[in-house]
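This view holds just a subset of the chains, kept in their places.
Chains here go by letter, A, B and C, matching the order in which they are written, and residues are numbered from 1 within each.
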Amino acid sequence: MDGDPAGRGVRVAGGGAARCRGRRGRGGAPVTATAPASGGPRIGVITFPGTLDDVDAARAVRYAGAEPVSLWHADADLRGVDAVVVPGGFSYGDYLRAGAIAAQAPVMRSVIDAARGGLPVLGICNGFQVLCEAGLLPGALVRNSGLKFVCRDQWLRVENTSSPWTTRYEPGAEILVPLKNAEGRYVADRSVLDELEGEGRVLFRYIGGGTADGPVPDTGNPNGALRDIAGICSADGRVAALMPHPEHAIDPLTGPTDDGLGIFLSVLDGLGVAA
Amino acid sequence: MELPGRRSTPNRESRVARVAVDVVIKPEILDPQGKAILAALGRGGHSGVLAVRQGKHFDLEVDESVSDEDLEEIAGTLLANPVIETWTVTRLDEVSASPAAALPGAAAGEDAAVLR
Amino acid sequence: MTGSTGTVPGTGTAPVQDTVAQAARTPDARQPFRELGLKDDEYERIREILGRRPSDAELAMYSVMWSEHCSYKSSKVHLRYFGETTTEAMRSVMLAGIGENAGVVDIGDGWAVTFKVESHNHPSYVEPYQGAATGVGGIVRDILAMGARPVAVMDQLRFGPADAPDSQRVVPGVVAGVGGYGNSLGLPNIGGEVVFDPSYAGNPLVNAACIGVLRAADMYTAHASGAGNKVILYGSRTGLDGIGGVSVLASESFASGSGGDRKKLPSVQVGDPFAEKVLIECTLEIFRAGIVVGIQDLGGAGLSCATSELAAAGDGGMAVDLDRVPLRASGMTAAEILSSESQERMCAVVEPDKVDAFLAVCAKWEVEADVIGEVTDTGRLVITHHGEVVVDVPPRTVAHWGPVYERPVERPDFQDALRDNGSGSLARPAAGELPALILRMAASPNLCSRAWITDQYDRYVRGNTVLAQPADAGIVRVSDDVPGGPGDPDRPLSRRGLAMSTDCNSRYTLLDPYTGAQLALAEAYRNVATTGAVPLAVTDCLNFGSPEDPGVMWQFQQAVRGLADGCVELGIPVTGGNVSFYNQTGATAILPTPVVGVLGVIDDVTRRTVPGIGHDTGESLLLLGT
C-alpha cells in the first residue's frame, strides 16, 4: 500500500503524510519550512513549567504550513488561535500524577471552555494526560505495566480516519512514530471502553515496536494499555489525544518517518474549509 | 525567617492539624508496582505476604480554616484522581503551631523545618 | 553591604557560633580538621594564610575547596601536561579551555559549543538512582553556566559483573536515575557506554556528559566584577542534604560524618529535575535579556565554591550575608549553609539596575531568587551570619591555593607479568566451534544489545537528534531554537550538526595506560569521523584508584601523557574534563578508566553516515586500515 492514493486532496509536504507503512527512515533532505501565508491558520502550543516537546510541536505545526503560537500556562488568553496542541513533557515534574497539576492551570480553563465550543485540541503524551485530568477526555493514564520509561519507535493503526485530526490517513493506515513515556497505560471502566469503541472514538491502537521495515513480532502493546489503546477522541472528534509523538515523526532526518505530519495536515484541512 | 515548603509560619496562636491522606489505586486496576514488590518478597523468602498494593501517602499540615469538606475536596480533586483511585482522609492529633511538634519524631527544630 | 541585617536570636538556646572574632580570641581551640579530610600540613597552611585559626565556617570552606575533588591536588602537576602540549593551532578553535566550567569550541557561523564529562561515582554507589540523577543534573548546570543551551546528554557506565547481587541494585537504579533526570529535562540521550567488570563491583562508575550550544558572542564566564554589583542566589532552597558530600564522599571514603556534632546526615542529594528544567529556561531567558555579569552553577562544595570562585575570578572581593540565603531547614550553621550541596541552584552577579529585571524573569518561572551579597573592592570574601563575620578570607586562597602534591609515581611490579601474559597461550577455537563462540560472545553482557538501557532514555526530544543508538556517535543538529522559534521562516533550519562519542577500554588501559588512553581517544575519534563529522576537540573523565598508591599514580600519569600526546598527533585539543580518584574497594583499585569524549562538527547533517551494513542489496563491503 505504498504511494499516496489520488483523489482525496492530499496536500504533500515533505514527502507527504504517510498513509502507509514501509517508508524507510533514513536519508532525505530536511523539509524546508513553508512560510505560512499571513492570515493563515494559527495553532497554539501550550508551555507549562516542565513542558519539553513544545519546540517539537511548534516545528510540526510549521512543517504542516501553519503558524505556531506559543501559549503560556499562566495566561488564560488563547490569542485567537484556530486549534491548540497540548504537548509532551513533564509538566510540573509529573509530580503527584502526570498532568494533574497542569490540568488546573489558567490556560487549561480557557482550553476547556473553547473545546466545549468546538475548538480542535490535540494532546500528545503529557498533553493526553492533561486532557484526561482536565476531564476533556475519559479515562486515565497510569504507570506503564513494565514500570519503566519506554522510548521506542512504535507502530500504530489509525482506527478512525474521519476525526478532524486523522482525515489525511487512509482507513486502516499503519504508521510509525516514536513513543516515550513512563505513564502511558490507558485505563478506563469497561463501560467507557465499550462506549469509545462503539462510537469510533478509539483513534489509534498499538501494533508493535519496530523499524521502518515493520513491527517486530511480540512487541505489541508497550505499556499494558487496555484494548491496546494509544489514542482517543471526544464524542465530536475535535478533542483528540495520543501517547506516541507524531511531532517527532515529521522528517525522516530526525524521526523514524514523517508519518506523524498527517495529524497536523488533517486539522489544517478542516480549518482551511472553515476559514 | 520564612519556613520553606510552608506557606508562612503559622500564627503561634492558631492550631495546626496534621492530616494524612492515603490514596490507593482502585482494586480493578493493575498495580504493577505492587505486583513487582510481591514477586520480590517471594524471592526474598517472605512468602507469607499474600498481596501488596502500592499507593500514595500525603502528610498535610492545615490550619483551622480548613474544614473536613475542604479536605475531601482537596483529596478528591487534586491528591487523587477519582477515575482510578480511592482515598481516605484521616485527621491526626491536633498539634500546636510549633513546627517542631508537627512531625512525629521531629526532635530538633531542624527536621520539622524541612518540609519542602 | 554590611552584615547588619540579622541578629542572633535572643532565645539563649541558639548555639554559640564560631566567628572570625572568636577565632582570633581562641587561637588554640581544637578543630576537627582531620575529620574534614585536611592533613596536618594543610591545616597549618590555612592558619598561616589567615594569621589565625580558621573559624568553623572558614574551615568548612577550605576543607571542601581543598579536597581532591575540588582542588585537583594530586592530579594538577600531571594535568599541566595538557596545556604544555597544546599548540597554537590546536588552541585556535578554543574560546575557553581548561579551568572554566566547561571548554568552549568555535564551530563556525557564529556558533560555539561547550561540552564536558563528569563523574558521580561514589554517590551512585550509595544511592544509585539519586546519585546518577544528580550527576546528570550537575553536568547540565556546568554547561548552562557557560551561557549555553544544553542540547544533549550521554552517560558512561561501569558496573560489577552483571550477575553479581549488588548489580541488581546498582544497574537498574543508575539507569533509571540517568533516564529519570535527563528525560525530565528534555535532553536527548545520544549515546554512552556500559561495561561490566569485577573491578567495579564495589565502585561503579557513573560518568555523564552534556553538550551545549551558544552564539559565540554570548559566552559567559563565571566571575564577579564591578564593586556594587549584586550577588543573587536563585533556584532551589539550601538544605541539609549532601553536607559533607564533597569532602567525605567524593574523596577519601564512604564513611560519613560532617565534623560537627549535628547528628549524622545522609550524604546524598536528592534531585528535582523539574526544578532544574525551570532553572534552565529561566537562566537562558536571563542570558538572552543580557542582564547578568557572570554566573556560576552550584555543584560540589555549594556556596563555598560558588562564592570563592566567583570572587577569585573577579577583580575585587565579595560580601555575602547568609541570613539572606533561603533555607529549607532552620538552625543551619554557617558552615552547613556554605557546604550544602542542595541541587538546582545557581549564583549570578548582576548590576544593581538590572536586579529588578533579573528577579522578574525568576518570578515568571516561579524560581526563587534572593540578593545575598555584593561585589566589593576589599579584595576579601567576607561572609556574615546572624550579624557576625564568620568568614573573612582572600578568595583566591580558598579557590586556587589548594595544596599541590607531587605524589610518588611508580610503575607497578605486576606490569611486566601482565604484559607478558599474552593471548598466545590460549587455545584457538576450531573452525566448527566458531558459530557457537560468536553466539556466546554476542550474548555476553559486554557485547549484547544495550536496548534495555537505551530504551529508557528519550533520544527524540527537541527534535534535533540525527543519530543516536545504535550509532557509534550521536549527532544533534545545531539548534534551530532561535528567536522566532523552531522553524521560524526567517531562520531556515541549520544543517550544521554536532557529533560526539565517548570511549574507553579499561582492560587495554590496565595493560598499558599510555597506549590505552590513546586507543580510547582513537576509538572516539574514529566513531566521530565515520559519521561524516570532523573531530574538533576532546574532553575526558579520568577515573582511577587512590592517588596515594604510587602504582595508580603511574597509571594516571601515563594515561594523561598518552592522551595529550595523542591529541597533538591528531591536532585536536583537550578543552576540559574531570578527575575522579579513590575509586577502589579496600586496596583494590578499579581498572584505570580514562573515558575520552571527542566532539566533531558536520556541516550538513543530511549527509551523516547511518550505521549498519547492507541497507540495500548490492552494496560493497570495504575494509579500510591495517
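The rule is simple: a contact is a pair of C-beta atoms (placed from the backbone, for glycine too) under 8 Å apart; a residue touches a chain by one contact, two chains touch by 3 or more.
What you see is a predicted model, and the numbers here were worked out from it, not measured in a lab.
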> Could you list how many of each labelled chain the entire complex holds?
Replying inline: A x1, B x2, C x1
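Criterion: only the chains that are shown with their structure count from here on.
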> Where the centres are mean C-alpha positions, what is the separation of subunit A from subunit B, in Å?
Replying inline: 35
>> Taking the touch rule as given, give the residues of subunit A at its contact with subunit C in the complex, in rising order.
In response: 24, 26-30, 32-33, 35, 49-50, 52-53, 55-56, 58-59, 62-63, 68, 70, 88-90, 92-95, 148-152, 178, 180, 182, 245, 247-248, 253-255
> Okay, in this complex, where on subunit C does subunit A touch?
Replying inline: 176, 179-180, 183-186, 272-275, 277-278, 365-366, 454-466, 477, 480-481, 485-489, 492-493, 495, 605-606, 610, 615
> In the complex formed with subunit A, which residues of subunit B make contact?
Replying inline: 25, 29-30, 32-33, 36, 78-79, 81, 83-84
